[in-house]
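So the structure is just underneath, and the comments pick up after that.
Heads up, one of the protein chains got dropped from this complex, but the rest are sitting where they should.
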Amino acid sequence: MEKAYMLISCEVGGEQELFEELNEIPEVKNCIITYGSYDLVAEFVTENSSEMNQVITSKVRKLSKIRSTITLRVIN
Amino acid sequence: MEKAYMLISCEVGGEQELFEELNEIPEVKNCIITYGSYDLVAEFVTENSSEMNQVITSKVRKLSKIRSTITLRVIN
Amino acid sequence: MEKAYMLISCEVGGEQELFEELNEIPEVKNCIITYGSYDLVAEFVTENSSEMNQVITSKVRKLSKIRSTITLRVIN
Amino acid sequence: MEKAYMLISCEVGGEQELFEELNEIPEVKNCIITYGSYDLVAEFVTENSSEMNQVITSKVRKLSKIRSTITLRVIN
Amino acid sequence: MEKAYMLISCEVGGEQELFEELNEIPEVKNCIITYGSYDLVAEFVTENSSEMNQVITSKVRKLSKIRSTITLRVIN
Amino acid sequence: MEKAYMLISCEVGGEQELFEELNEIPEVKNCIITYGSYDLVAEFVTENSSEMNQVITSKVRKLSKIRSTITLRVIN
Amino acid sequence: MEKAYMLISCEVGGEQELFEELNEIPEVKNCIITYGSYDLVAEFVTENSSEMNQVITSKVRKLSKIRSTITLRVIN
Partner (left out) sequence: MEKAYMLISCEVGGEQELFEELNEIPEVKNCIITYGSYDLVAEFVTENSSEMNQVITSKVRKLSKIRSTITLRVIN
């Protein structure tokens, strides 16, 4: 099992829409809006590390309201 | 009572217009232009925490010249 | 219920010890070591916002290996 | 009149002590603890710009628990 | 006399054009391209602090290739 | 011989295209996608320092998907 | 095979000593001193991801002159 947290900055005003899109991705186990240094935090769980890369590249970073992301991967 | 400071980066050249828009929001008690690490600082006071979220989401982050924000909430 | 994520930078070399100390705090529901922009991520759940402040101030920020923290609070 | 906001990172665990010391400085008109990207925010008001420099250099940056500061000055 | 350094991030690929525009502003005493954490550094000298604000607001931050700026003012 | 590492933030979703474009530049000796604090890392080797500047200005920073770069030059 | 880049900030004045220590670690394939946003960059190659975690935790982050690190892992 692979786990990661993603710190997301979104287009200003687009956080609600992005929040809903993220919640439709099965690998997103939790997602919150926060207005601190980042706009949203999302938790991802996948079977393995290559599936994680797949989710980040093909599903998350294609979403239109995302501006930048920092992915924090779990060290076991 | 809930209090927060917002550190704002705006579209370059849009700081005066944004400054005026922020001053029209009743919950903004103070707003300044500064050219340090952030472009503007705004102080917000609301009745409670859910009203604060409402103001940030519906009023501030809809303003067209805002590029990114960091909200610093008061810990009492 | 109040939820927050804490992004933690620790004394270099102290991450394992800090990880174990964080896991002994009941309000820490999840804690990971990561070697990206931050060293650890911890999830907190408390009854309410004042209890959250209490946990951060009295329990977490007293731990000896912590160097700096960024707390991201959930906007509901 | 000169106004400035100071974003402060303090020694972890020293925020309450620093908060009290800042409140004893007459030029500090407001001071809050926050656990976002910075630990405290302080507002300063002085007669003029050279007095502001004096306060920052001689009063604030001598306090033992301060680790780093970012000063945001008001552009009028 | 008032002095300031501006750390500038520009539109990628626009650094040469911006460099030339900055050099035409009389208050810019020196300007360099660098590809470190910022793209350009410019030094400003004005008669006083309100003229400095004027230059930053009306001349520099109107330039089309600028994306963000951090102004570092001299403390005398 | 001159060596440099470039930390690159790209348009979200454009990392694969940018990765391929970077690999076609002869002076890029290595290039990776990473989703940490930066999106890609590229290593550059040139004959000398002025050639390095040339490559950065004329080849890399003209690529359409690049948003910002930090260049780290080797100190020998 | 697993690859990672580490961006390192070291104790000021300790960069030469740290550089030599890093070069003695077999998994460090390349290491440079740079005085940009970070002080050193090191490239790591290990057999697999768990060995990488081992190297970071047990070998690198125990070195006395390291102050903070950002690890950028390769996405294949």
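When the chains are written out, they are named A, B, C, D, E, F and G in that same order, and each has its own residue count from 1.
In this section, a residue touches a chain if its C-beta (ideal position, glycine included) is under 8 Å from a C-beta of that chain, and two chains touch if they have at least 3 such contacts.
Keep in mind that this is a model prediction, so the values were computed, not measured.
Touched by the hidden chain within the whole complex are the displayed chains B, D, E, F, G.
Listed by residue number, the positions of subunit B touching the unshown chain are 36-37.
Listed here are the subunit G residues that touch the chain not shown: 9, 12-13, 15-16, 35-37. In the full complex, the hidden chain is touched by subunit E at residues 3, 5, 7, 32-38, 41, 70-75.
Assume only the chains that are shown with their structure count from here on.
Here the repeat of B-C among E-G, C-F or D-E is D-E, since over half of its contact pairs match by residue number. Note on chain placement: the centre of subunit B and the centre of subunit F lie 36 Å apart, centres being C-alpha means. Looking at subunit D, residues 35-37, 73, 75 sit in touch with two or more other chains.
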